[in-house]
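Only a single protein chain was left out; the remaining protein chains are all shown in position.
Presenting chain A:
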Amino acid sequence: MANARALDKRRKSIRNIRKITRTMELIATARYKKAMDRAQAATAYTEQITRIVGRLAAAGLDVQHPLLEQRDEIKNARVLVLTSNRGLCGGYNASILREAMPRIREMKESLPNVDVDVSGKRGVDGLAFRGVTIDEKHLNFEDQPAYAEVEKIAESYLSRYITGELDRLDVIYTKFISTSKQIATVETLLPLGSLGDDTDQDDAGGTNVEYEFLPSAESILEEVVPTSFKVRLFKCFLDAAVSEQVARMIAMKGATENAGDMIKQLSMTYNRARQSQITGEIMEIIGGVEALEG
């Protein structure tokens, strides 16, 4: 039987770890709620944009823009991988990297010039370990990505796309579907393909109001397209942030439960060890007394 004191020590340390994981779980839950609220606020914005696009289409404008068109020859492509800065979030980063690696390899084989940008320390380390050279690193995104910062990145991509230094942009991130389901996905953001965030535009034809366009429908379209790209990129960052918190919440919940089970088991072994130690001591005393009497 193991040493009772060693068992007690181990039990204490597990108890401390359980305290930490439980706190982390609570923090992740709070952050998840906050991140979720932000994601919903962004949805209000994207819905408005979708509505405006719907109105433009209803006004008979042919929706065409350089950002929407597929280029014939793709020379320079870029991949943006969104990971987390911190660990202890289960399989969150691993699943992103698992999705990213084959994609990057495949693109490098078929396209002449592929650069990889990464957001998050974990992704930087993970890709460097797998031998991928990283061009740009963004380490300033935590659980609440700021639009101003995402916009800066978006603008640099846009200006490179317009000037022809970039022909295609893929973003690899974790899409948040529900609290129990997040999938690592690849999305091509440049060229945009379609406007309107692939939601059904059933509200577009609902109202029969004639709109006045100031200064003109074309001018508005010129602005709508880059804006919707920026908002989509922002949505990717928000989704990634929410998914990270969910993953951490679940991982820490599991850790706390496991620690509880372990403590239970250790307590049982400890009690047994203690009991047998006491029995041993009593035997010794009785043996001593009997030796004295004899």
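Note that contacts are C-beta pairs under 8 Å (C-beta built on N, C-alpha and C of every residue); 3 or more make two chains touch, one makes a residue touch a chain; residues count from 1.
Note that contacts and distances are computed from a predicted model.
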Absent chain [UniProt protein name; select from "ATP synthase epsilon chain", "Metal ABC transporter permease", "Putative tricarboxylic transport membrane protein" or "Carbon-monoxide dehydrogenase medium subunit"]: "ATP synthase epsilon chain"
Absent-chain contact - pick from A:Ala30, A:Ala128, A:Ala146 or A:Ile286: A:Ala146
Of A:Glu69, A:Glu223 or A:Glu257, the residue in touch with the unshown chain: A:Glu223
Touching residue (missing chain; options A:Tyr92, A:Tyr157 or A:Phe234): A:Phe234
Residue ranges of chain A at the interface with the undisplayed chain: 38, 41-42, 44-45, 48-49, 51-52, 55-56, 146-148, 151, 159, 162-164, 209-215, 219-220, 222-224, 227, 230-231, 234
